[in-house]
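Below is a structure I'd like to ask you about.
With one protein chain withheld, the remaining protein chains of the complex are depicted in position.
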Amino acid sequence: MLKALVKLTLPALLLTSAGLQANQAGSTLETVKEKGFLSCGVNTGLPGFSSPDDKGKWSGMDVDFCRGLAAGVLGDANKVKYIPLTAKERFTALQSGEIDVLSRNTTWTLTRDASLGLNFAGVSYYDGQGFMVSKDLGVTSAKQLDGAAVCIQSGTTSELNLADYFRTNGMKYQPVVFDTSDGTAKGFDSGRCDVLTSDQSQLYALRLRLSNPGKAVVLPEVISKEPLGPLVRQGDDQWFNIVKWSLSVMINAEELGVTSANADKMRSSANPSIKRLLGVDGPKGKGMGLNDDWSYQVIKQVGNYSEVFETNVGEGSPLKIERGLNALWSQGGILYAPPVR
Amino acid sequence: MLLRLWRDSAWRAVLFQVLLISLVLLFGGWIVDNTLTNLENRGISTGFDFLSQSAGFGIIQSLIEYNESLSFGHTFVVGLLNTLLVSALGIVFATLLGFGMGVARLSSNWLLAKVAAVYVEVFRNIPLLLQIFFWYFAVLSVLPSPRQSLSLFDIFFLNIRGVFLPEPVFDAGGMIAVWAFVVAAVLTVGLVLLNKRQRKNTGRPLPFLKATGALLLIGLPVVTFWLANGSLHWDVPHLKGFGFKGGIELLPELLALWFALTVYTAAFIAEVVRSGIESVSKGQKEAAAALGLRPGRVMNLVVIPQAMRVIIPPLTNQYLNLIKNSSLATAIGYPDLVSVFAGTTLNQTGQAIEVIAMTMAVYLTISLTVSMLMNMYNRWVALVER
Partner (left out) sequence: MQKEMIEARTPPIMTVGALAWIKGNLFNTATNCLVTLVIAYGLFALIPPLIQWAFIEAVWTGESSADCTADGACWAFVNARLDQFIYGFYPPEHTWRVDIFFVQLAVVLAWLMIPAIPGKKYGLVYGLVAMPITSWIVLSGGMLGLTPVDTHDWGGLMVTLVLAMYGMLASLPIGVLLALGRRSEMPVVRTFCTVYIELWRGVPLITVLFMASVMLPLFVPEEIVFDKLIRAMIGMVMFQSAYMAEVVRGGLQAIPKGQQEACDSLGMGYWKSMLLVVLPQAVRMVIPGIVNTFIALFKDTSLVLIIGLFDLLSIVQAGLNDPVWLGTSTEGYIFAALVFWIFCFGMSRYSQSLENKRQEH
């Protein structure tokens, strides 16, 4: 009996210890407001999307999205607790309630929507899988990769796309798997594999990690569609809406030319669209259980989509990724958000 | 009345056990209930249907035919076979190295004994995972690229992609010779056993045993090979495309894991062997020497057989540890059961409970089987008390 007692009291003991928080089943919004910070699952280290610096301060596009969400919900973009997750752990962490939102370059697929009990709240980055090879090989197209050893991160959709691509093209390959994207870069750098495959955005980031970035080239082929976006648990529509609209607000702000710098001035703009966007007029945040100025806070404290993109992965960053597909629909891309109305 | 029952220890025991059963059941029920609720709330699918779904990912090393269109069930088998492969390789080499080091520690040569002692103390006190990383990231990943391979006679190659060896390829006639060798091996084992019995009964060994054995093992295959007009050629690895084609390929992941498992486990086996040998009393050795046996024969005929009784049980444990430790493969991407099945498959299907339960069941089965076999052997060699 003592054993059983120990078993029963062990969780109880742990409950009282600091390592445990009780989270209200039901409303995620209530939980977040109550604990006073947002728990956000991010990548363990992917430059441009989420990576910690020497002092443990996080930055990147995925991180900025969490900051925007925190600004809208709690009024302070810094009230975020970042929880670094590997590809393997990410869904369990969200399912179990350890995190409130997963913002970790995750591809939107049917399986993930349908059988994991999760919902994608939108697309924050349109990506596609590509290949990086060493210049010495003289390879110019992915079609020449028959028989190559390919470094890849295990447990990703890239692993499946890769298999599909080589099969449909009647080619063979040797998959060399690593747990982290850092690992794949290290493997590629040491020469363990000929090719590194991953989402294109990551390839550029990983290239910076090589001992000689100039020696690697990214091949032109894009073999898959990888719409990346934030995820939430199913069954909490209010929270789903909040996450979805935080993203939409950032995209709409770019469309209307509202930035973190001019947000204050724009509040007195005569343009009705801008007025609605900044919560001066129109639907405001009440319907989602938020403050009236929530969208203003998102833009003021974090910025619009273009600002986030440029500082983290675009011209203002070492990655220098082109907007491409991620340009607004009105500028040749496919970025499109429903209107604030 | 109740107090009397309480004072009666038999009744108390019954009460206690009933209480334990109900608590365990309650606790188990609580867990099952939670799990079912959680699975339903989170919309996670359950059941073993996923095993027949197509896996869709490639695996770098497979002992059976595998491609990505086969099912998740196949990934389970592929992973399991890879686990068994590295475990078998590890066990054989760890045993050899461990016995060598254990005997060396007791050597009369001071320098040799000290080197063996340093080896044991260094390698058993460093985490195995660290050793695997060391071999993989610090040693094997600084090897040259395939084009600059280190080679031996241009038939053995070593590079960052692993070790490449020539592979013997037999035609039909050659295969007959291979079978002839198997038959010869069986016959030889039979002869050895016969010899043992004869010596036990009559005190005299079979005449020309070694010569007969050698003749069987070499002669029979050669003769059949010649009679069947067989042919054999060596498939020598050669550079083609991105790397080497043909021959036998040993992946660096396999090498690193194999090496680390061998070195780590051998350090423990050396200790087991040493204490086993030390457990044989000195008088035994002295008596054997007094009978005029040479030191080598003293070891083989007197010391080792007695030491084995002490060595076998802890040795079994070391083998089991090695098999379980092979699961660290996942850290460097060697496609063993944990890496392929509890890693990639779990991640692609999201069915943690089924996958982890199957994985654990496999190791449990291996552990129980091996310890059962070893117990049988142990009973066989055990001292028969009169």
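Order of writing sets the labels: A and B. Residues in every chain begin at 1.
Everything that follows uses one rule, which is that a contact is a pair of C-beta atoms (placed from the backbone, for glycine too) under 8 Å apart; a residue touches a chain by one contact, two chains touch by 3 or more.
None of these values were measured; they are calculated from a predicted model.
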**Message:** Which candidate, B:Ile60, B:Leu80, B:Val103 or B:Leu128, sits in contact with the chain we can't see?
**Reply:** B:Leu128
**Request:** Could you tell me which of B:Asn41, B:Gln198, B:Thr212 or B:Gln284 touches the chain that is not displayed?
**Result:** B:Asn41
**Request:** With the full complex in mind, choose from A:Ser96, A:Ser141, A:Asn169 or A:Asn271 the residue touching the hidden chain.
**Result:** A:Ser96
**Prompt:** Mind pulling the chain B residues that touch the left-out chain?
**Reply:** 13, 16-17, 20-21, 24, 31, 34-35, 37-39, 41, 107-112, 115, 121-122, 125-131, 133-134, 137-138, 141, 324-325, 327-328, 330-331, 338, 342, 346, 352-353, 356, 359-360, 363-364, 367-368
**Request:** Touching the hidden chain in the full complex, which residues of chain A are there? Just list them.
**Result:** 2-3, 6, 10-11, 14-15, 17-25, 44-45, 52, 56, 81-86, 89, 92, 95-98, 179-180, 182-183, 185-186, 189, 208-211
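The definition used in the following text is that only the chains that are shown with their structure count from here on.
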**Fill in**
Whole-angstrom distance, CA centroid of chain A to CA centroid of chain B, is 43
**Request:** Could you pull out which chain B residues touch chain A in their complex?
**Result:** 16, 19-20, 23-24, 27, 38, 41-45, 56-60, 67-69, 137, 141-142, 145, 160-161, 240-243, 245, 252, 330-331, 333, 335, 339, 343-344, 346-348, 350, 352
**Request:** Flag every residue of chain A that touches chain B in the complex, lowest number first.
**Result:** 1, 3-4, 7-8, 87-88, 91-92, 95, 111, 114-117, 137, 145-149, 154-155, 159-160, 162-164, 166-167, 173-179, 183, 186-187, 190-192, 194, 233-235
